[in-house]
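Structure below; questions to follow.
Note that this complex is displayed minus one protein chain, with the remaining chains in position.
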Amino acid sequence: MPPIKPADLQKIGRQLANRHGKEYWRSLEALAEQPAFGAYLEQEFPRLAEIWNGPVDRRGFLKISAAAMALAGLAGCERQPPEYIVPYVRMPERLVPGKPLFYATTLSATGTGVGALVETHEGRPLRLSGNPAHPASLGALDVFNQAAILDLYDPDRAQTPLFGGEPAAYSRFEAEWRSRYTQLTRQRGRGLHVLTPPLHSPSLAAQLQALLAALPEARWYGHTPLERGGALAGARQAFGQPLEVRYMLERAVCIVSLEADFLGDMPGSLRYARDYSGSRGVHGKRQDSRLYVIESQVSITGAKADHRQPVPPSQLDPVARALAARLGLPVSPPVEQPVPDYWLAALARDLLTRQGQSVVIAGEQQTAAVHLLAHAMNARLGNLGRTIEYYQPPLPSPAQDLAELLAAIAAGEVETLLILGGNPVYDAPADLDLATALPQVPFAVYYGPYANETAAVCRWLVPAAHPLESWGDALAFDGSASPAQPVVQPIYGGIEPLRFLAELRGQLGAQPRQLVRDYWQSRYGDADFDAWWNGSLHDGVFAGMRASAVAAELRPDWNKALPPLPQRQGMELRFAPDPSLWDGSVANNAWLQELPRPLTKLVWGNAVLINPLDAAAAGIAQNQLVQLAHGTWSQQVPAQLQPGQPRGTVTLHLGGGRSAAGRVGNGIGVAAYRLRPAAQPWFTTVQLQPLPAEQQVITTQHHHRMQGREQQLARTTTLQELTAEAARAAEPQPSSSLYPEHRYNGYAWGMLIDIDACIGCNACVIACQSENNVPSVGPEQVRRGREMHWLRIDQYYKGGLEAPKVVFQPVPCMHCEKAPCEYVCPMHATTHSSEGVNEMTYNRCIGTRDCSQNCPYKVRRFNFLSYTGKDALTPAVIGTHNPDVTVRSRGVMEKCSYCIQRINRARMAAQKENRRIRDGEFTTACAEACPTRAIVFGDINDPAAEVSQLKSSRLNYAMLAELNTWPRTTYLPGVRNPNPEIARHEGQ
Amino acid sequence: MTERERSWGLLAGFGSVAELHAAIVALRAAGYRHMDAYTPLPVEGLAEALGQKRSWVPLITLCGALAGGIFGFWIQWWTAVVDFPINVGGRPFNSWPAFLLVTFEMAVLVGACTAFAAMLALNRLPRLHHPLFGVGEFDLASRNRFYLAIEASDPLFDPVRTRQLLQQQAPLSLREVPP
Amino acid sequence: MNGDAETDRPLARPPLLKPGQTYATATDQIAAIVLSRKTSKGWWLCFGLSSVLALGYLLGAPIIFSYGPGLFGINIPVAWGFPIVNTVWWIGIGHAGTLISAILLLLNQKWRNSINRFAEAMTIFAVIIAGTWPILHLGRPWFFYWLIPYPSTMGVWPQFRSALVWDFFAISTYMIVSIIFWYMGMVPDLGSLRDRARKRWQQVAYGLLALGWRGSVRHWQNYESAYLLLAGFAAPLVVSVHSVISLDFAISIEVGYHSTIFPPYFVAGALYSGFCMVLTILVPMRKVFGLEPYITLRHLDNAARLLLAAGLFVAHGYISEFFTEWYSGSTFERTLGWSRITGPYAFAWWITMFCNVLVVQLFWFKRVRRSPWTLWVLSLVINLGMWMERYVIVMTGPARSYTSGRWDVVWATLFDLATLIGSIGFFFMLMLLFVRFLPAISIFEVRELVREQKEEGAP
Partner (left out) sequence: MAQIFSRQANLLTRLVLASLVLGLPLAFFIGGAYYRSGWRTGQDVIRAQPVPFSHRHHVGQLGIDCRYCHTSVETSAFAGLPSTDICMSCHSQLWTNAEMLAPVRQSMAGDKPIRWRRVHDLPDFVYFDHSIHVQKGVGCESCHGRIDQMPLTRQAESLLMHWCLDCHRQPERHLRPQEAIFTMGWTPPADQLAQGRRLAEAHRLDRNVMVNCSTCHR
């Protein structure tokens, strides 16, 4: 429409004149939607842009200009807008309006398949949780896969094919491809090059194989930023064949991690976390299990270790050799390595005494040598087949890599290039410059979910459908297969991967569902296939489809394969996948951007992690910009002083610095890939140059010491102390009060959080966010300390800066029976239910914030500004809103509600059957998502309930109990199991 | 009769409290009752001299304050215990110590308002029009002159004799107050 | 300046009025300020200045209202910021007025008569401004009326255990009672103005306000008893209101808030800052309007003495609070105490100590007490100090609360500063309007002083 003139404004004024109150308000906003009007305002009132730090949008301007009206209009007497009920024309079967339906599917946000359940309301998927039947999940779900629901609604996803950046019809692509395909078939595929990330879907792999078979001279390249060549190479050197490894940690009581973050970024971490905590016997039921971690970064696995040795990345190999030598393996120990001898000696003794029930795990990102040594040590300790087993890589992998593709392009051999997913232009190593190479390819097709950096330099972009929109299947970390089924039609018209690959082979209109089905029928056989298929879809796993273990024999001459010891020079730079952004492919996900990284507590951007002692030596201060240089490459990154970071090593997480991620992720953080050499993908040397500039690193926790409050806040103890104090009676819970008792005769909801089991993985935080419509507020608001997560994970350090002990403490609302927040609320907005839940009634809250002021745990969150609805950070979140939870408006206090909507649903279900709610019938979102079952929720009036059982432990304690708030949420302390020998040494 | 309609009364102005006081005593002795004095500032003793009873304001105010206090406590107790008892931080429904503050405030509020209202009511205020304002020099009553007014409504009032009586008190001025 | 002569004979107690005042002179001079005297350049200057400042408040408030309290520098854990600091500060300022007019009246302190009127005005304007802050800081201010216990369609009532409800009742009561007290005190003088007025509009305006006051003996009789009663009500209010405000903090369990000495400590602080503001206004006003005959050095001296007393009390408050933090042996309290001196908000603590404890010691010296402009400067300093004291109280506790993992600090935003300064401007704007259009000195009570001094006016 044409720009608005003052005359038009007067007309609008007349239009609005006879509207009142809320209605007037809304129509003003409707007005603000008109771009021309906005433009008019901006040219009329340019200065309003600086009214407060943070842009004032057009609506904001209207709010200001109409503030006087707001006083009248919003004055509590707004009428509800007219609402409509739009029933179905034909009611779908099995759908009951107002009742959720759950579907089982498989997600693979981090590469390997994880079983998930999709919660849908009236056909709208809005939540993802783990599938208890799936081996890689057992009911838990990691942050990436939980947050995937947000991407489903992300309006920044590619919504149409792009031809040279211009929207084009998919039919046009088909036409172009058909002609090209006939030509390709004539020349047997010469000139066709295919680049894919590692494949995890058997049916997809089969489709690709078929394509390559049809075009024998086509070439297939592979690329992933999470390069794990070392693992397979190591296995090949050890056993003569590339083998995948499967650990059985529930059987291992002595675990040595050579920088294997098996609780964090390692495939199968959810399962490993459960097995590991099982091996320690969580919830105060102790076994004598011990974890040693040697690592060159800070990881949650290292944080949970009983003994941790931070070493520079180049030193993992020497340390491994030293350990191997001590275990009596034919390896020449290095002259010098950073780990003290007493430590290795004690470790070796510990291992040797527990042969067959120990395990040495080499990290995915380690060199072949380290993997080789790990295999050898496991063989020496007789762990093969007991705590560790091997299986053949079930899927074919490409023979060639990105470097070779670039060579081919340079040689002009590449006429047609298919990039099936991934984002190589962004995440390729710095010395492989695809951005300039790809435009030379006459016909480059990028197939992916976003119009990202790679799509920008390709001739064609074909939008990929979201996993929740696609048929498919995936392999889990342990080689077991499970189906993926769509729960919605492609919202933005994406193409399902199976269909796309089939159509590339000229099979137009192929039905993805049929393709998967046929593939598995070929695998399973025709006998009662339908029953098996339907059963598998229902359970979310293909029963009996698990790669079987192979007997692995360590080659006698394995140690010949060991390379000469690497030389260590100067400061080393360690690359690591970002705990919240992974490789950066999910950078446009607001939930993940705002998810406080474990240990660093960083949000909205990455930073160079440096040990405070090193920083002091180099004259680097917190938030100071540092120039990282490797050869001719350099990046400017703000510094974060990180206790426990290995000396002489800085870490930079991948996943930052996206330029075409979308409105949320663009320009957040720094691209580590621009410093990454192809030869050394995981660590390299680097020069640090502090710059005279500052850039604030945004974190959600600023203080990490307990200030002599260890007993009141997060308790820790050791196994030795426990056994010593076994006689001591349970600490009495506070129960004396001046006031007469309020009796809780029905249910009494309570929660127990086991600090020892908690690995700080954030799964509960995201689970809570997606269950309870918790808004993301963006970097500026988080910087001001206004993040909204109902459940936070406090993290405290004990000990020096070199290698401090870390304790994670999840802190939701404590639901105090003598709640301090309640008696200061003037409005009855926060009150106590007859079941002991500290209720928050949003629509009664006027936002005095006295409740938060009086909360000793500071678990309440406040909508300082409007963070929801039209003011939400991204419209995507609106799609994921849980209809059973109120979306909070500006000026309202909120906090953990013990998932009151779940309690009510369960209570009603039970009441309809005139029975009590059974223990375990439901649980809170956080408890549901927790891989280690560190959070237990239930009715403490029921002595048989798990939560009551656990609360009866003598270790059970209430946070800040001396304030006599009688919290319903209590804790079990963290328990370490230090090796006595090492403890003795460190004692001295 | 006709006299009364012609005038509201007589107004005598004096230069000092003492003279005014003397005049009052004299006229009361002569048996006049319907009279009042007008002074620029409160003066002790005149009220007694004029035989006015002591003010009702304190008693009325006391009633007001009590009513306010009682209502104040009642509304808190009734809402918290009877109408909608809610468990707030495990506190008893009838948290009477916490209710005392509002009780006190309500007593003060209502008390103060009654005091003011009572003052106005007993003084028959507001009364914007009054015969006395018709007398040209009456503005001195709020400056430095002390007036005595005999109202025609007094049974003994007689334009001539009363005027003479006042003359004997040697006022600085003596005026007829038109109705 | 006009009264400096007296400083030459430091031992003599200067009189409450310049000698030679009569009923007539007092009445005419004070009335003239309002009725006939030409508005001075000084007045216009001050008025213009303060109205410009006031814009920050009058414009900032609606913006904050429509955007939300997020424009203030607050977060979790420090969820209360400038608005609460300002509330406490302004209410405190208000207290001096009531103390002068009510308590000193009950104590029959005659010297109050010539300064009580404008002190009351100061109270009312301060309390009105103070009352707007808690509403402005709400998340959803348009619902603040839910604080009133009225039969709503929700069937829900206010939660009377909350100190915030007590606040609401205390502040609104205080405001209403103060206004009544102030207006009632003015009625006879409005009568005087009506009688002095020569312009028609003045006659009508003051005539209406005077309610037809005739100063009859019956009037005076009821009037005086009512006036005394109101004073009797106002006196306990002075003590109660700021005690209630202090309970916002004291009844909570937050570190640094939970303290039993707060009520007396807050009241003392209130009077302290109140008398500062009295001086801040008194000194220039007596000059601009030539009120030296009625507001003499004796008044300033007395005010300064009260100031000194209050200051010592406040200092005692600081000491005992600090002592308790240490003596409690509680790690939380001690950490807080230490962070107040050395932590992020240390600057505020040190300013507080300097202004409120050190500077006030100068008032031991008569020379200081009797030199108006020194008093004026010092009063400004102490006003600042008292604001900082409230800042320390409100901010430091939550910033160093129990869960050390949640420690955080916040800093003022543009809106914090604009609205605070704006509110000060708004306050002076109202004061200036008051002295221009209403009798800033109680005429009839000055007449009583005249009578005291046995100087009858000649007819």
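Chains here go by letter, A, B and C, matching the order in which they are written, and residues are numbered from 1 within each.
Simple rule for what comes next: a residue touches a chain if its C-beta (ideal position, glycine included) is under 8 Å from a C-beta of that chain, and two chains touch if they have at least 3 such contacts.
Everything quoted here is computed from the prediction, not taken from an experiment.
Q: Taking the complete complex into account, which shown chains does the hidden chain touch?
A: So, taking every chain into account, the missing one touches A, B, C.
Q: I'm checking contacts with the chain that's been left out. Which of C:M154, C:I319 or C:L358 qualifies?
A: C:M154
Q: I'm checking contacts with the chain that's been left out. Which of A:Q489, A:S659 or A:N843 qualifies?
A: Of the listed residues, the one touching the omitted chain is A:N843.
Q: Write down which of A:D431, A:E710 or A:D884 is the residue touching the left-out chain.
A: From the options A:D431, A:E710 or A:D884, the contact with the absent chain belongs to A:D884.
Q: If the missing chain were put back, which residues of subunit A would it touch?
A: 79-80, 82-91, 96-99, 745-746, 828, 831, 833-835, 837, 839, 841-844, 884-887, 897, 900-901, 903-904, 907-908, 911-912, 914
Q: Residues on subunit B that touch the omitted chain in the whole complex?
A: Where subunit B meets the chain not shown: residues 84, 86, 126-129, 133-139.
Q: Which subunit C residues touch the hidden chain?
A: These residues of subunit C touch the chain that is not shown: 150-151, 153-156, 194-195, 203-204, 207, 212.
What we mean here is this: only the chains that are shown with their structure count from here on.
Q: From the mean C-alpha coordinate of subunit B to that of subunit C, what's the distance rounded to whole Å?
A: One centre to the other, that is 31 Å.
Q: How many Å are there between the centre of subunit A and the centre of subunit B, using C-alpha atoms for each centre?
A: Taking the mean C-alpha position of each chain, the two centres sit 79 Å apart.
Q: Would you pick out the residues of subunit C that each touch at least 2 other chains?
A: In subunit C, residues 156-159, 161, 165 touch at least two other chains, as defined above.
Q: For subunit A, jot down the residues that touch at least 2 other chains.
A: Where subunit A meets two or more other chains at a single residue, that happens at 820, 823, 825, 828.
Q: Give every residue of subunit B touching subunit A within the complex, in rising order.
A: 86-92
Q: Using the touch definition up top, name the residues of subunit C that touch subunit A in the complex.
A: Residues of subunit C touching subunit A: 62-63, 65-71, 73-80, 134, 137-147, 154, 156-159, 161-165, 168, 248, 251-254, 257, 331-332, 335, 398, 401-408, 410, 413-415.
Q: Touching subunit B in the complex: which residues of subunit C?
A: Residues 22-24, 27-28, 149, 155-161, 165-166, 169-170, 172-173, 176-177, 180-181, 184, 188, 191-192, 194-196, 207-208, 211-226, 229-230, 233-234, 236-237, 240, 244, 247, 444, 447-448, 451, 456-459 of subunit C touch subunit B in their complex.
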